[in-house]
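Missing here is one protein chain; the remaining ones are kept as they sit in the complex.
Here is chain A:
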């Protein structure tokens, strides 16, 4: 980055370096009211969004009809359940529709509301072809036309939630916008690929499930890299505490990394070596673990941010220098 970084202009008589002073140790910023409902939404629409990306790719394959169908229905389910849970988080729920009252490009929540509306509509269109396609061939053509925009908005759904958290004054969320978005995006793809792998196995399409499991593992490996970058940046800025300590730290390490990435890696590895019936349950366990781990990671980041907002040292550490 070529940003000019300098100290704000204080008179020479004032002590120039911050030596850890706070106002009675009181918080500077206020923590968000975001709770598990928001985490659930992030996970649900992340899986739904990445499902549409997978649907668009599967739809190009002549043998991809089954996967396309399941991915489209999964996307519709996620884009319906996610917002229903999210609305419960509003403190004045009856006014949820005010989210579509204006269009505000500076607000990731406003843009996200419109993106969700668009994505939900497109997902309904793609699912319509799957439901009505046999009796009404035109519906299938509408679905296929809606597939590319559904995938593009779906990609947005998988990552915009990270941009939403990063665009706040909560030090931990704002510290590493780019790696955090990569983390959320990879987790969305890993979650969708795992969920679809489970559905493909249930439908008996084992070969297709294997490809999805490989995709999930590669996404998981990329997630590990992204998480490492995020955590390195947090550590460099002295903001890594909440994501390492206590219950949230355990959720991040055990839930996000061990269950979300290590367990699937080992389970898939052993499953492929053993093969056959002996390893039949292992891929399923791996896929479940991956979905759970992605959810744990997102919830850990959410909780750690709320904790970070309550720490005055975090607020002051991240506002010592001017970024132009």
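Methods note: contacts are C-beta pairs under 8 Å (C-beta built on N, C-alpha and C of every residue); 3 or more make two chains touch, one makes a residue touch a chain; residues count from 1.
In this text, contacts and distances are computed from a predicted model.
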Protein name as given in UniProt for the chain not displayed, "Formate dehydrogenase gamma subunit", "ABC transporter permease", "4Fe-4S dicluster domain-containing protein" or "Heme exporter protein B": "4Fe-4S dicluster domain-containing protein"
Looking at the whole complex, which of A:40, A:119 or A:160 touches the chain that is not displayed? A:160
Sole residue of A:84, A:109 or A:202 that reaches the chain not shown, by the stated touch rule: A:109
With respect to the chain omitted from the figure, which of A:75, A:128 or A:182 is a touching residue? A:182
If the missing chain were put back, which residues of chain A would it touch? 7-15, 18, 21-24, 26-34, 50, 53-54, 56-61, 63-64, 67-68, 89-93, 95-96, 98-99, 101-102, 104, 106-110, 112-113, 151, 155-156, 158-160, 162-164, 166-170, 173-174, 177-182, 184-186, 188-189, 193, 205, 207-208, 211-212, 214-215, 218-219, 222, 226, 305, 309, 312, 315-316, 319-324
